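Reading through the structure tokens given below for one structure.
Removed: one protein chain of the complex. Kept in place: all other protein chains.
Chain IDs A, B and C follow the sequence of writing; residue 1 opens each chain.
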Amino acid sequence: MNATYILRISCPDRVGLVNEITSFFKEHGHNIIEIDQYVDLHQSRFFMRIAFTQATGALQEKLGDFMGRLNGGTEWDLHPADHKLRVAIFVTRESHCLLDILSRSIDGELPVEIPLIISNHEDLGVIARQFNIPFKHIPVTAESKSGAEAEQLALLKHHQVDVVVLAKYMQIVSPDFIQAYRNRIINIHHSFLPAFPGARPYHSAYYRGVKIIGATSHFVTEELDAGPIIEQDVIRVKHSDSIEDLKRKGKEVEKNVLSRALWYYANRRIMTYGNKTILF
Amino acid sequence: MNATYILRISCPDRVGLVNEITSFFKEHGHNIIEIDQYVDLHQSRFFMRIAFTQATGALQEKLGDFMGRLNGGTEWDLHPADHKLRVAIFVTRESHCLLDILSRSIDGELPVEIPLIISNHEDLGVIARQFNIPFKHIPVTAESKSGAEAEQLALLKHHQVDVVVLAKYMQIVSPDFIQAYRNRIINIHHSFLPAFPGARPYHSAYYRGVKIIGATSHFVTEELDAGPIIEQDVIRVKHSDSIEDLKRKGKEVEKNVLSRALWYYANRRIMTYGNKTILF
Amino acid sequence: MNATYILRISCPDRVGLVNEITSFFKEHGHNIIEIDQYVDLHQSRFFMRIAFTQATGALQEKLGDFMGRLNGGTEWDLHPADHKLRVAIFVTRESHCLLDILSRSIDGELPVEIPLIISNHEDLGVIARQFNIPFKHIPVTAESKSGAEAEQLALLKHHQVDVVVLAKYMQIVSPDFIQAYRNRIINIHHSFLPAFPGARPYHSAYYRGVKIIGATSHFVTEELDAGPIIEQDVIRVKHSDSIEDLKRKGKEVEKNVLSRALWYYANRRIMTYGNKTILF
Partner (left out) sequence: MNATYILRISCPDRVGLVNEITSFFKEHGHNIIEIDQYVDLHQSRFFMRIAFTQATGALQEKLGDFMGRLNGGTEWDLHPADHKLRVAIFVTRESHCLLDILSRSIDGELPVEIPLIISNHEDLGVIARQFNIPFKHIPVTAESKSGAEAEQLALLKHHQVDVVVLAKYMQIVSPDFIQAYRNRIINIHHSFLPAFPGARPYHSAYYRGVKIIGATSHFVTEELDAGPIIEQDVIRVKHSDSIEDLKRKGKEVEKNVLSRALWYYANRRIMTYGNKTILF
């Protein structure tokens, strides 16, 4: 039996929460398929993800009532398990992350729809056309940035986009843009953060002489490369690797790390609090 | 607040188990600190580990009553959280796994007591004496094996040993010995099982030309190197690595993998069913 | 200065080889850019790869004379450094490895041309058309196999194919086919060989309860999944991962491992002897 809904709950911790929540499901006849919970002891906060098959009847309303009684400070959301996440991909000139997401999408691994690719350059339009996805070229300069973002936001709204993926989009997005998609903009940074934030991390890694390089996917916040980390991975490098070798090896890590982050997101497996993520 | 007990339950799966079990804890005032569960869908079996602080009163008896009512086929055990696991270490001539366990023990990482080291050779007696641990030299030949095992079993009983660790013990233990310590004998095998079971796996790995080698810790069963796997890890090798290089690199993996397995065991984090382990 | 040629030499080892070979280069004014060598002590065999910029003059002939004088049993080959490897990709229904090679090809990471995709099913024709690559559907049954391979070989010849990549091609190729492309057919097997050769390795891994899964790229030989290994990698799995989870995690490893093998091949960095590979 497959789950029909996914519920996520975050609230102040106290004794008995697992029991109370599972009692609600038992009482209403919803069948729990998968349950994960975690308590952050520093912040005394409880997190839970439940995948379940709902009984007939008014799920949403009763769940709302229950959550209202549960605890002050409770946050929750409910998603149909078969909802296909609507993803807009922002790119500049590098294709590897875009192509990896498209590849995982067409073979069904990533349960997403991609109604839109936006780029500040025209280069990757050819790939969008190969995959038959609308491509919008929106140049960005210091002067045009505000208007460009307005155009981007209008497109996101029009296409009912759930999440924005910056797949090597070499522009810094503004606080207003971030605010509009809080914890819904996923970036890939080509270093093992917090090492080497900002520009040209492979150059920095080369000159620092590290023996391992990495990549980091994270939610975008107002502070550059400092948002909640979703996934990271690394690859070993040798003294004989040039900067070009680092870029080549790193590209593989980048695309894997970004696509995995999107998989977690699409399956409603990420919960964010403060500057950290919980991956269920 | 720290847990005072650890409870593990395994039973046929059905709807409502999490709720019923947490209801028991709520009703009796035991405070759940940490809870993990898993359902094996192939075998329709439910597994749970709960670390909790017990209320005053007759825990053991009431828990027994509850478990009796829970489900046919329920298995459970209860351990004081501060119990120090009593470990006997069996060795032959190689010291690295033994020294790693001793090292992690004296700095408190491994919550174990080591009342006994047994070896079929005298070489490592010097290390036992360094660490002030009783060392028993029990030679094993084809003829003496049965008597040797009887002597070993008597010592294990006398020292109230909970678990036996074969830390590069180059002897095959008999079915009778295994039966006496079912799922309580942890072995380290120096390959990434099921690749290269049996003798001389580094030689085999070298001649096969693999690019990665590994090690596997597992419970000992009657079939050689085929018991439930607890932990595995790997390390990359190069075409220029000799068999000696493989042994050297492999030793690091072996000791880490064995000590991690023992950590899981000592913290009551392993549940075994059929030929698989669950690590909570 | 970039290399214009890549030379690979393999010969019985003896004292002074590095000096003699570098003397040839010095004498003729060829400038060595990169040099790698390795001596297999078990087989007493010497291996060298030299990337160099040739001086004007008759390189090939003089090199042939030199090699003739070098040692009995010397094997060597010489390739223009800018030669783009001509690759035929064989697929069945799974797209992830194919798409990863195409992706790395169009962004220039893989210096290859792909004149041909061959499949025993029609499913992936759509991807071939997206990337504007000729696609040939050649069904294979027990009866038609011999004729199908004749047709495949004719196409490979017609398209002057250097190397065949079996990118999840779920057919066993015949000894005659292997003989025609000895050490020029690269397969990806979805396990950490020699563990789990043959069919359904993820099922086997699941039931064996391993804690890490992997993938292996290797040259195809007459013995199934037993040819020289080029590259391997692994990923950690959990007790809660289903067979579907193993497949999903494994696909990422498979495509990375296969594309890396092709990168080594395209850059003339693989030397094969007996059943092992040297990666320079």
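Operating definition for what follows: a residue touches a chain if its C-beta (ideal position, glycine included) is under 8 Å from a C-beta of that chain, and two chains touch if they have at least 3 such contacts.
These numbers come from a predicted model, not from an experiment.
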Selected residue (touches chain absent from view) among A:R129, A:R200 or A:K276: A:K276
Listed residues B:E20, B:D40 or B:E94, member touching the removed chain: B:E94
Touch list for chain A against the chain that is not drawn: 38, 41, 192-196, 207-212, 214, 228-234, 238-240, 242, 275-279
For chain C, residues in touch with the removed chain: 15-16, 18-19, 22-23, 25-26, 31-32, 35, 37, 236
Footprint left on chain B by the chain that the document does not show: 94-96, 99-100, 103-104, 106-107, 109, 127, 130-131, 248, 251-252, 256, 259-260
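The working rule: only the chains that are shown with their structure count from here on.
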Between chain B and chain C, centroid-to-centroid distance (C-alpha), Å: 41
Length of the line joining the C-alpha centres of chain A and chain C, rounded to whole Å: 35
